[in-house]
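Handing you a structure now.
All protein chains of the complex are present and in place, except for one that has been dropped.
Naming follows writing order (A and B), and every chain is counted from residue 1.
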Amino acid sequence: MIVKQPDTITTRSRLGRGGPPSDRPWLWAAVAAAVLALVLGLQRPVAAAPVQAEDFRGTTIVLPQPAQRIVCLIESALSGLYMLGLKDRIVGVPASVYKESLRPYYEALDDRIRSRTLPAPGNWDFINMESIAALKPDLVVLWAHQTEAVEVLERRGFPVFGVFLQRFDDVHREIRALGRLAGVEEKAQTLIGLAMEERQWVRDRVRSSPGANAPSVYFMWAQGDLETSGGTSTVNELIEEAGGRNVFGHLTQEHLVVHWESLLKADPDVIVMWVNETRDPSHVLVDPRWRSVRAVRKGRVHELPDIFTSDLWTLKYPLAVLTVASWLHPDAFVDMDLTARKMSFLEKLYGSSAVARVAARAIAN
Amino acid sequence: MPLRIRQILVFGLPGPLLVVSLFLGPADSIRALEVMQWFGAGLGVADGPENAELVGAIVWDIRIPRIVLTFLVGGSLAASGASLQAVFRNPLVSPYILGLSSGAALGAALAMATARLPVYPSAFFFGMFAVGCSYVLGRVGKTVSSVSLVLSGVIVSGIFTALLTLVQFLTDPFKLQTIVHWTMGNLHNADWKKLRDSWPFLMAGFVGLFLLRWRMNVLALGDQEAWAVGVHPEREKILILIPASLSASASVAAAGVIGMVGLVVPHMVRMMLGPDHRLGIPACFAFGGGFLVLVDDLSRVLTAFELPIGIFTTLVGGPFFIYLLRRSRLGWEA
Partner (left out) sequence: MKEPGTFPIHDSKIEALRVWRVHFSYNGSPVLRDVNFDVKPGTFSVVLGRNGSGKSTLFRIIVGMLRPQSGTVSVFGRTFHDLSLRERTRLLGFLPQHHHAVFPFAVEDVVLTGRAAWVGLMPKEEDRRAALEAMERLGIGHLRGKPYTALSGGEQQLVLIARVLAQNPRLLLLDEPTSHLDFVNANRLLALVRESLCPHMTVVAILHDPNLAFRHGTHFLFLVDGTIVQLPEKTPPWDRHWLSRVYGMAVETVPYGDRAFVVPR
């Protein structure tokens, strides 16, 4: 357990500092003007009450005031921050948002990304400590297993929120905690409610489907045909929420490489491919190694359309659930405009139609 | 044990082992009995299993290409290792130690990343280049001592591994995963296509080594001794390095870097059959192939998921090599 050092808090509690108000009127005016400027100009919360939340390491993060300068090096968490409306408090982003596959979305969310002026001091595998320190963040969001980086940052007095996601509930928990640390807890609750509502809708549809026995599903990551996820994973939950059964759900690993013959023996009804740059369903359908698999013989091989809209580590997860559910139980979604539904859900989450417009093509596929 | 029996063991055991391997698989796969029924049906002496189609797919599409490729890769690495030890008169070297493997891995990775170069020739070129570097850097004046050769090999190997990591880092969004597959070996993607792509190179390398196997005896006695009987040592070394690099680099391009096979198997074979390469090279091929198939059988049967084969070869080969060192029955004198 890492305990926050008190000096971290005091040096950063500028608003709480200062003696009793003087009787000199110009000073009063100055103070009033400053407060007014804060309220109107910066729209910062007036109250500077300390906030706290527990992260995924079990560490309680205490901030003297809601976070104002956030460096977030996890793309999925960054998406959450934009959903929470914290755009102006983001001072550092993961390098991956500048990659071709994600940039259009973030350009729609933030002009600083369009103009390439928002610093990217690292990613999930590499972190530039100097750059982070130069941004003077009052909250850094990292993966919990980036332990070395976490330690260094905390030693330098930067509060770190460590993330570790294995289930959709973890996503809820992450958004709730980030909302609390930024002083926008209500907004967080609203967003979570949106996601749960959407999930419930899919659940009801699937349940209404005639002949509702769960098809067996093999999920294929992009690294190779044999790379999949076991029972303790958001992938497993994705499959189950969509009304399917993960053929390797009995294995516990979050990510693993299975034996070819175990896969053939498991003989899934449907293959769901993660967004894959090198392989398409058409490749799998003609690959001789796959030919005995029922999903291939029946042509039920699908690939998720793009990384942003298929994300399983953000509140967007109901989109992927809905997509997979429509593959597993096509009867349940007959004559429904799923594209419009997805667009509207995305718009509500981000509070922006610009993102939904960028997503339109991926969603329509 | 008389030599004859040891020969039969070395050359004869791999055959039955390959057959037995056809019946082995992970616990959640088909049962050995089903495989037997399937073969029985194929020979027309029994009824096929209920799930004949699945059994056929697993045996024909998965097990046979994997076992054959594993055998060829193990045999090629061992034969290449034995010839490198002869060429450099150094029982401590192997494709791995001399940087051949990491060079070949870099070559193959570059070819795959750029999609402009042919994979196997590129692996061969870089593998050969890496050995050349080790040899030239290990030279002090006109002689190459065992230790300096091993040291320069370690350094060259390190440099090529770093470059490999760089290539992976720049091209692959899922870097670490793929690097592990390159640096610890990977046989689980073996299929007919991979076998079709690799066997001409693997076999060409082996045929070259097989033809030159007696010349290795001449070279193994030393440079001056080779010169004295009319064999130009430097020219002959290059002549043998070509098929040795071809064998090892094609193995790496097909299955990643699999450590220890090229080092340990030649020692085992020398202990059993003596140092004569006329017998040793084919024996290394048979025994190395059998050894890798056996280790891969363990990895296929024991875990529910795939682990890189290099983990097992190193865990099995490393302690064995240390045991040999301590008993100093390595069949050589430093």
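Everything that follows uses one rule, which is that contacts are C-beta pairs under 8 Å (C-beta built on N, C-alpha and C of every residue); 3 or more make two chains touch, one makes a residue touch a chain.
Everything numeric in this text was worked out from a predicted model, so none of it was measured.
Among the chains present in the display, which ones are touched by the chain that isn't there?
Those shown chains that the absent chain touches are B.
Which one touches the absent chain: B:P91, B:G107, B:G127 or B:P308?
Selected residue, touching the omitted chain: B:P91.
Among B:R66, B:R215 or B:K237, exactly one should touch the missing chain; which is it?
Of the candidates B:R66, B:R215 or B:K237, B:R215 is in touch with the missing chain.
Quick one: say which of B:R63, B:K237 or B:R270 touches the chain that got left out.
Candidates B:R63, B:K237 or B:R270; residue touching the omitted chain: B:R270.
Over the whole complex, note the residues of chain B touching the chain we left out.
Where chain B meets the chain not shown: residues 86, 89-91, 211-212, 214-215, 217-218, 220-222, 224-232, 270, 274-276, 278, 331-334.
Basically, only the chains that are shown with their structure count from here on.
Please report how many Å separate the Cα centroid of chain A from that of chain B, as a whole number.
For chain A versus chain B, the centre distance works out to 44 Å.
What does chain B use to touch chain A in their complex?
Chain B reaches chain A through residues 25-26, 28-30, 53-54, 56-58, 61-63, 66, 174-178, 188-189, 191-192, 300, 304-307.
Which chain A residues qualify as touching chain B in the complex?
My answer: residues 125, 222-227, 251, 253, 256-262, 264-267, 288-289, 291-292.
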